[in-house]
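These notes concern the structure reproduced below.
Removed: one protein chain of the complex. Kept in place: all other protein chains.
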Amino acid sequence: MPRKTLATFRVSSLSILDAAGKVDPNLDPKLPAKTLQQMYSLMVLARVFDDKAIALQRQGRIGTYAPVKGQEACQVPSALQLTKGDWLFPAFREAAATIAFGIPPERLLQYWGGDEQGSKCAADKNLFPVSIPVGSHMLHAVGASWAAKLRKEKAIALTYFGDGATSEGDFHEAMNFAGVFKTPTIFLCQNNQWAISVPRERQTAAASLAQKAIAYGIPGMQVDGNDMLAVYVATKEAIARARAGEGPTLIECFTYRIGDHTTSDDATRYRTNKEVASWKKKDPIDRVRTYLSANNMWDENQEKQLQLNTAAQLDKIVQAYETFPKPKINDMFDYLYAQPTQELVQQKQELTS
Amino acid sequence: MTNLTLIQAVNQALQQEMKRDPTVMVLGEDVGKNGGVFRATEGLWQAFGDERVVDTPLAESGIVGVSLGLAVNGFKPVAEIQFDGFLAPAFDQVISHVGRIRNRSRGRFHAQLVIRVPYGGGIHAPEHHSESPETYFVHTPGIKVVIPSTPYDAKGLLLAAIRDPDPVLFFEPKKIYRAFRQEVPETDYTIPIGKARLVKQGHDITVIAWGAQVRTAEQAVVQAKVDADIIDLRTLSPLDTDTVINSVTKTGRCVIVQEAPKTCGLAAEVIARINERALLSLEAPVARVTGFDTVMPLSRLEDSYLPSPERVVKAIKKTMEF
Partner (left out) sequence: MVLEFAFPDVGEGITEGELRKWLVKVGDVVKQDQPLADVETDKAVVQIPAPQAGTILKLHFNEGDTMHVGAVMVSIGEKGEKAAPEARKTTSVVGDLEESKEVLQAPEPEAVVPVQPGVFHALPSVRKLAKEKKVDLSQLTGTGPGGRITEEDVTKAGGGKPRAAPASAMIHMRKYDFYGYIDHLPFKGVRKLTAKRMVQSLYTATHVTTMDEVDVTRLVELRERWKIKLSKEKIHLTYMPFIVKAVVHALKKHPVLNAQLDEEHDDIILKKYYNIGMAVDIPDGLLVPVIKGADEKSIRDLAKEIQELAQKAKDRKLDPGDMKGGTFTITNVGVIGGIFATPVINFPEVAIIAIGRIHERPVVEDGKIVIREILPLSLTFDHRVVDGAEASRFLETIKDHLNDPALFAIDRD
């Protein structure tokens, strides 16, 4: 008996808006100008916010911060498509997604400034707190989206993680659960080529991260992560599938971490300036500006105005952050259980008396 | 009212609660069609179907992580980890997330879920099937740890655990799953989490135990012919310190029986609290009869490891004669 082929696979990559700002007319989603401008503005806000956060850290006004610079196009067009009732499960580099999701940016500063209060989102926003243990939070996204499915709701869960996370066991358990139970979960992997100082090639022998989906029986695709439109389209498709009950999708956004891993890292120790420079040429925000400008959807005045507005917005954000009340000692004790235990009450008294 | 074994009481609690509350879900390995390897979930899949009684892939971390997601979006998962030793792969999810989500989100999210685990030795099982890992979870803030020792308590405590807004590790002493029966009311009742049970009242000595070791304590007290307070802790976290202190203040002597390895086991914590609040009532050092600081042996040596009534009698005598 000849050997049987059980399966073959193909994995595709999607690119619509290239680094030079040109859109492939066959793939153009033909979004209204307003939507494109909105996404562009949000990406600019995220970029400016990001730089400000780094500056604040340097000035001792917030603690360690994980910059998102270069990955704005992975996060804004995807998070923006979530609607009321949907869930967002970030890792720790999702400042842009969180802002696009509608969370006041000063809350992010509050979190990175060292106050858990920053993670308490509004009751009508399903934003899970930042999850530091790499790769551990996708399971939560699977569970929450599964719950929605069991109740026959249309809500979905979108979870972000990096290339490093795809090496963690919980990533595999999450993908596997999602596949078995066909949960409406979107796994958005931001392959920014680096897990601190460990390059993407060291995370897996597979040719792409997208193809890992195939092992779990779910669709996976790669997109140019610096391409706002490709990310938009891929996410839209995945969301539609999820809401239609067709289950989870893995989207690998191929991008680059322009900044250091965190404000305490020095990436020049392990990457070349040449590499960084070459990726800067593929900047996700620049190409959108180029494209919009070339197609009468943006001009210099609008750009100037946006810069001014964004700067003013950031000032307000920082001010709002710095006028937040400081955390109280009670906060350390009051949120372990629904009701503090006798032991906790005593320990609190010990500390506060 | 019928006489039920501990495992039957667990089953009854699950049956009744799943009927009463449609958001309660059971998930784990082999819990569905097979009814659980100990038959704890017998009949549930048949009664409640695929979507409420779920056979999961073989992935403990996945089971707990997914339970957290289900819990924050409106369900009350009762997850089963098949054996104590297999809590280890799920440890990260418990301590990094389940115990923390309320604090991390300042109450915006919380984890109302139960993780049921058959635990402890005495059934001559293969490696990793006889562990007593309760201390790791008592040591984790944000988690509650409950261990019943009787069928009546098992039902009442499990119902309380499922209804508790906080995450509960519910350890079921498998050695006594079927060792005895007890009258268990068919009505709805709960036993408060955080309250110990006074098994017997006396004046000469306090003997503290939990799980399968409550029996050992009872047998030892009879053999030693002492007039003892016997306390079944029932909840290890939060600990019912008051009951312990009131008793030790009365008797002045105490022996604690613990199956888990000696060092840093819960007995040490109880003794620390006795030290803090009842030192001047002590007539003798508080003794503990525990497992050893060794790996739980395979079946041939198991009986040498587990606390026995004889070892406890010895400790009682020594404490009485100090």
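Going by the order they are written in, the chains are A and B; count residues from 1 in each one.
The rule we apply is simple: contacts are C-beta pairs under 8 Å (C-beta built on N, C-alpha and C of every residue); 3 or more make two chains touch, one makes a residue touch a chain.
From a predicted model like this one, the values you see are computed outputs, not experimental measurements.
Considering the full assembly, B:S281 is the residue among B:Q15, B:Q219, B:N246 or B:S281 that touches the omitted chain. In the complete complex, the residue from A:L27, A:A55 or A:L344 that touches the missing chain is A:A55. Residue-wise, the contact with the chain that is not shown comes from A:T64, picked out of A:S12, A:T35, A:T64 or A:N295. Only one of the listed residues, A:S13, A:S264, A:N295 or A:Q339, touches the absent chain: A:S264. The residue from A:A20, A:A33, A:A122 or A:I196 that touches the chain not shown here is A:I196.
Touching the omitted chain from subunit B are residues 204, 224-227, 279-283, 320-322. Residues 47-48, 51-52, 54-55, 57-59, 63-64, 196, 259, 261-262, 264-266, 310-311, 314 of subunit A touch the missing chain (whole complex, contact as defined above).
Everything that follows uses one rule, which is that only the chains that are shown with their structure count from here on.
As a whole-number value, the distance joining the C-alpha centres of subunit A and subunit B reads 40 Å. The touching residues of subunit A, when paired with subunit B in their complex, are 87, 116-117, 119-121, 123, 126, 128-129, 131, 133, 136-137, 139-148, 150-151, 157, 169-170, 173-174, 176-177, 180-181, 331, 335-338, 341-343. Contacts from subunit B toward subunit A in the complex involve residues 51, 54, 56-57, 59, 61-62, 64-75, 92-93, 96-97, 101-110, 141-142, 144, 164-166, 194, 238-239, 241-242.
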